[in-house]
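We show some of the complex, not the whole, and keep each chain where it was.
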């Protein structure tokens, strides 16, 4: 099974990187990009008895290691 | 010689390059702001200094590579003008496509600031022509993204485009002399013509006895010699 | 921009915002009416412990703060001392303890950002950073995470801005497990005649906001978090974590210096630190005896719907407030545009001495600047901790002792312990060379030395060091604080730098406990006495109270940083033995003191016994001698004895350099037990080495100085022999010392 985890800064938290990328896109001729947020994308290959079990385990991994829940939030998808 | 030192928002070794060129080598140099679209007249060589252009956000060097001044650097290089990238300057030149390969996160995942040894090799370049091949220079590194990656690193070496490799004090290319996991210990490369050169270590930090090491100064002295021989002015017609 | 109507302000609301009923009544009598909600926010933050120093002020005034070199002492954004040639050094240290415990990377990063702004806001270009860190035991489950986060946060910020981190200090103790310390120091250089102050001078001048946009970051952050202890409810009070943006900071730094370089353009300037726009505007107005009138609708914002209260209290990072000469606003904007920074003129300087705030076309605050800035002053009760007698009654020599054949193993254990082992793992992550100033960097000597160019092109040097042995302070805060000052000065002197001035960061537990206030007052007394004796005034500093978790306070940790000077930086002395055949000698006097030592901590797991006594007269003689020997270039190496005593110092001299050098040394002749000879931590001692040809000159100088010198032996060989029972190969020593730190942190 594979899990795709998306970790992003919480909305209220400043994202200096996103801000800099947005400005750079604007200068490069992409003024239509009005907001950019930069996060992490983590792909995990894992063994699990079922998708449900995998989801529980990945949620745990996010809380314990993959996301810093003080400033970040996460979402994930599990695929066979 | 007249050197143009580029300044991007976030450059922080620009003053250091200026100091070594003007105070240690007593040459003339001027800063060129990233928003400018041309280099000063009669520029003999360009230095892309170290630092954290655009905070190293997204990827080190990615945003600076698109600055207006980089078009001018591109045509200067195409005419054979000597261009030296140091640390972040190396990353910028790769991102701008002026040098092959890319610089990825250090294998240690840490920023590494310490002295290393590099061996000079490859085809002659304006920055190394006065340094005998095989000589070991001691210089510091200070970077988080210095792992050189190229899909044919071997081929690059065979073409003579590998100019510096991390080595031990005796010049041996050893794994434990490699501070960042670079392929084949590559610390610096050149373009096929040899006039665009960049390296991760900081020669400007190893150019004065008071600061400990002086090996890096040979790179700037080499430039002076090659310009003196007219190599640098050949590009201007 | 629609904000919810402001809540009505009652005593209960005041209490919820940290104002006692007395404080609330005081506010009412100042205003002569019920405050608006925004006004409550101003009082609450300006009267917080963090901003008002209400518990510490009556003690701080006992510190010596003047001297021939002092240009600006405490009270400005940073201290300023004269370093000759029309140049000044501007420096300060700040704590960012609580934020770093909540989010280590961002907390440490924004701590560095804040102290950098304190220094460049005065017109100085920052040229060096230091950091002092305290963590819980390495074995504590959260410690490795906190260490990794804090260290990469400090590096991530300082490296990016391009200010070298040239030194620091890391130690571990159980008392910090729930409350780490992150103290950051910055030093900058300015022209003496171009120092900028935080003053809103000149009625009619314009108030300029520039830098990052304002968001809801850290509302109540410094003011609340640093002013109340941690407990479960701080989870809810927890503000939005401030995220550092070193890239914007670098632009802010360059833009500020460029604005300041234009003659007459800036009248005053101050960074927006703790309590953001509130403290910067109130303090600038009060210092100038003026008022300000500001319209918050003009403040650049990151989020919609922020209330006036939120805008005034936001602790968004990388923002500055400046007063621009009337009529020259466009000049300022042009420079800020070059640097792609947000900027807006948000108000004017008035002659009312009141802070007037408008929002949405309404008046939301109108308060006198002075009483807000002046704050409160408490003389809190003090009491000596009752457990001190028992702790100091412990006789280290009465505890089980290692057998003679175990002394080598004991040394190795201490060398590999977290407080003593090499900190290379830490400082390798910091760019300690950028700006080409670092003559002596981290790990090379007891102090760092950076060079500063004189107007004529020649170089002079500044020495920098930060240190504090909190165990000593716990057992005796007066003596411990004196020792901290003495050790800092000694670290400078052995490196060849004459000590000049001090900045401090006084980290203590809750001031509401009499024991804390006793420790605090004792520590201040100790700093004051030692600084007076050594001629090193305190020119800036910071107090951090409430360093405790669930009623358990940290050891008193009066962190001290000191700045010194060396006329010729090429004469700086480093600590490692330089080659074979040199003579090794020990300066100072031996004692049998082992109280508070690393030996006790590592071998017996105790912080106990009597803090070693400082003989300030001997200390001055030893330091004077070190300075003289360095200046006459008679030394090959010098290293002061600190944690781990003679044995650790000797081992470090052998293995700290890029080449290891062995030595064969006798123990000093003194009638002192071997254990104390090896591991005792009596102050005022320095291990030196010199060429045999210089022996007569060194001995004569020591004699003349009355410093005490004893020849111990010679360098050479591939092992360290120290007395009759310690004989260890260099590889073994080196391995223990070099790998200890990383190994402990897994």
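By letter and in written order, the chains are A, B and C; residue numbering begins at 1 in each of them.
Basically, a contact is a pair of C-beta atoms (placed from the backbone, for glycine too) under 8 Å apart; a residue touches a chain by one contact, two chains touch by 3 or more.
Model, not experiment: these values are computed from the prediction.
Q: When all copies in the file are counted, not just the one of each kind on show, what formula do you get?
A: Formula for all protein chains in this file: A x2, B x1, C x1.
FYI, only the chains that are shown with their structure count from here on.
Q: Distance-wise, how many Å sit between the C-alpha centres of chain A and chain C, to the nearest whole number?
A: Those two chain centres are 36 Å apart.
Q: Where does chain C touch two or more other chains at once, residue-wise?
A: Counting only residues that touch two or more other chains, chain C contributes 245, 247-248, 340.
Q: Show the residues in chain B shared as contacts by 2 or more other chains, in ascending order.
A: Correct list: 54-55, 57.
Q: Quick check on the complex: what are the chain C residues that touch chain A?
A: Contacts found on chain C: 102-103, 106, 212, 215-217, 240-245, 247-248, 302-303, 316-317, 340.
Q: Going by the contact rule set out above, which residues of chain A touch chain C in the complex?
A: 9-10, 12-16, 19-20, 23, 68, 70-71
Q: Per the contact definition, I'd like the list of chain A residues that touch chain B in the complex.
A: 16-17, 20-21, 24, 27-28, 38
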